[in-house]
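All protein chains but one are shown at their positions in the complex.
Presenting subunit A:
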Amino acid sequence: MYASQFDVGSASLFSGGGFMPSQATQTPDSGFVKSRSVQGVLPFTVKQISEAYHSNDDKSNFVVDGVDAANVRLLGLVMNKTERVTDVSFVLDDGTGRIDVNRWVNETSDTNEMAIIQNGMYVTVNGSLKGFQGKRHVVAFSVRPVTDFNYITLHFLECIHVHLDNTRPKVNVPVGTVVTPINNDVKRYQTPVSNQFSTHSGFGGSESNIYKLVLDVFQEPASLAREHGLHVDEIVQRLGLPMDKIKDAIEYHVDIGNIYSTIDENHYKSACNG
């Protein structure tokens, strides 16, 4: 079936890249022992890390886009570099925010690696994300100067790519919920594969109408002007349609990136600039 082909495809596509977690590591079994070696290194912006969910039961358990963000890759400018006997610390400014980075220096190779890092330099940091007394910082495994500046563009595009991959509708769940309302006449002639595409092309007439109505409300200038966007209840009131239909439509638009959630799971805002 299409779904299984897709899984195989994405796993093999990313297994060599090193920055995408495999399907298996994204959803480890509860009995599975987490170790550093099975976790991928994910590219993030500092802004994403500032919004990462931090569960307190495990000292280094951060979640971004529903994925464990233990090991991260950041890219930015070095500021306020401070050298001490056992470690080097600096502030990394990636343009979306600033975060403290620590690099322990045990070996001569570590010292050499950090000696060439200067304030004002663009560097790639691979490290693990730590939270201590509410402050987030990165303990770096490696700090390397950026030599080809196209890498800056690449890094931020990778952040977007990984965000999209981690937030895209997981194949099984949303398809079923969106497809069911399509009337039976249509459904009879469709294989499961074409059902999947019908969700993207807005095949079922009434469904796509609701999608459009909901998006129109979000794109009204008055809605765009509001910092926190609109509450789900406001959409329901405006359109006089059932809550579950509205939620379906919102889920659809969030998945394809037209709107995003703001202060909580009930507030959404159009991604358009207006």
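To be clear about the criterion, a residue touches a chain if its C-beta (ideal position, glycine included) is under 8 Å from a C-beta of that chain, and two chains touch if they have at least 3 such contacts; residues count from 1.
Keep in mind that, in the parts below, contacts and distances are computed from a predicted model.
**Q** Missing chain, UniProt name, options "Ubiquinone biosynthesis monooxygenase COQ6, mitochondrial", "serine C-palmitoyltransferase", "Replication protein A 14 kDa subunit" or "Ribosome biogenesis protein YTM1": which is it?
**A** Of "Ubiquinone biosynthesis monooxygenase COQ6, mitochondrial", "serine C-palmitoyltransferase", "Replication protein A 14 kDa subunit" or "Ribosome biogenesis protein YTM1", the absent chain's UniProt record names it "Replication protein A 14 kDa subunit".
**Q** Considering the whole complex rather than only what is displayed, give the residues of subunit A touching the chain that is not shown.
**A** Output for subunit A: 45-50, 77, 95-100, 120, 122, 135-137, 149-150, 152-153, 156-157, 159-160, 163, 257, 260, 271-273.
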